[in-house]
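Missing here: one protein chain of the complex. Every other protein chain is in place.
Showing chain A:
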């Protein structure tokens, strides 16, 4: 039980870092707001785009093709998550788990090759 409390207390450091991470930009920006001079003009308020006047809305409709990249990212992300417990417990598991993992990776490799053959991976 004492061990469990050590585990929970060790997360206090994470909480402190989280609080620092949230507070730092807030404090820095509000201090900067107090310190800096504030004289806005119409010219200053325009968006800076390498000297070119901004045009159109930045939030345009994307091509459906990019969605595939996001989907493939999610699938291979899930695959990577499964690799972690395998790698950590590898010493205890031995060769059988290695073969299991090979089957798992080859399955997804088939998917990758299929995507490649279908020319999904090509960036236009």
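One rule holds for everything that comes next: a contact is a pair of C-beta atoms (placed from the backbone, for glycine too) under 8 Å apart; a residue touches a chain by one contact, two chains touch by 3 or more; residues count from 1.
Here is the rule we use: contacts and distances are computed from a predicted model.
Missing chain, UniProt protein name, picked from "Sugar ABC transporter ATP-binding protein", "NADH-quinone oxidoreductase subunit J", "Transport permease protein" or "Sulfite reductase (NADPH) hemoprotein beta-component": "NADH-quinone oxidoreductase subunit J".
Remark: the omitted chain is touched by one listed residue; of A:8, A:41 or A:56 this is A:8.
Taking the complete complex into account, residues 1, 3-4, 7-8, 11, 14-15, 57, 59, 61-62, 64-68, 70-75, 77-79, 81-82, 84-90, 92-93, 96-97, 100-101, 103-104, 107-108, 110-111, 114-115, 118, 120 of chain A touch the chain not shown.
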